[in-house]
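Report on the following structure.
All protein chains but one are shown in place.
Presenting chain A:
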Amino acid sequence: MTDRSASAPSAFGKRSGASAIYNRLFTGFVWFVGICVILFILGLLFLLLQKGLPKLTWDFLYGLPSEIEEGGGIGPALFNSFYVLFLSLAISIPLGLAAGIYLAEFAPDNKWIGLVRICVEGLSSVPSIIFGLFGIAIFVEMFQVGLTILGGAVSLAFLNLPVLTRVTEESIRAVPVEMKNASFALGSTHLQTIRRVLIPVALNGIITGICLVAGRAFGESAVIILTAGVTTSGSMWDFNLFSPGETLAVHLWYVQSEAIVPDAQEIAQKATAVLIFFVLLINVVFRVPLWLNGRKTKL
């Protein structure tokens, strides 16, 4: 018995032939590409952070920018970044969720709604500068308020609205119809089903969408340059909606291209590090509710 099993190939031995070779080639290829991409991203991060990160100081994060001398900070720009991000999300999340839920749950199935859907899809890939021009048309030309935080935030919200709408609609549609039926059959109203089943189940997708637009809003420059300007009010904690609202991303562009301060290079490096750090942080922070939600619903 024993020597037979040693000499004869096992019935469950390795599969041979072309399909097995292709399978291994493909697996190897996917691993190779995956590792290359990861290395590339890590390398990029290292390159960007390595120059700025060691030189970061609290003074830089907090300090006021300077036009001529060395040693200016990014305080107001950083503050504006968060302020504009917060305002734009406060506008776009409720509207985007509402529109997405409408399209998924209430919209009648006709040509008109089909057209709306195509428009939303189209708008979500329109270059951001178009939304900047739109912001100028409204805030600078129509309301004559000039370049303001408010104008920047609203324009950013418009930029993100189509993406949020689409993501919400798709996540809600992806909820299995059996779950909806279960809820309705227990005597729930449409609103109760949306609140207690559809949104919690779709939350993963919706939060991913919010992460996406939050990161984009934080790093957006074209819209802000056109609608909120390339200057700040020059003081910290300025909550005035009508102050000029240069954000960190714009500041980065500004010191790289226009500024005459001698340490522009260094400011740009440090600002880059800060920008990347906060974009990563935003992604982590928005995942917390997901994680909590997952703990409640999974095993």
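By our rule, a residue touches a chain if its C-beta (ideal position, glycine included) is under 8 Å from a C-beta of that chain, and two chains touch if they have at least 3 such contacts; residues count from 1.
FYI, contacts and distances are computed from a predicted model.
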| item | value |
| --- | --- |
| Omitted chain, identified by the protein name its UniProt record gives, among "Phosphate ABC transporter ATP-binding protein", "non-specific protein-tyrosine kinase", "RNA polymerase sigma factor" or "TatD related DNase" | "Phosphate ABC transporter ATP-binding protein" |
| Residue in contact with the excluded chain [from A:Gln50, A:Thr189 or A:Asn240] | A:Thr189 |
| Sole residue of A:Val197, A:Ala214, A:Ile267 or A:Ile282 that reaches the chain not shown, by the stated touch rule | A:Val197 |
| Touch list for chain A against the chain that is not drawn | 109, 176, 178-179, 181-189, 192, 196-197, 200-201, 296-299 |
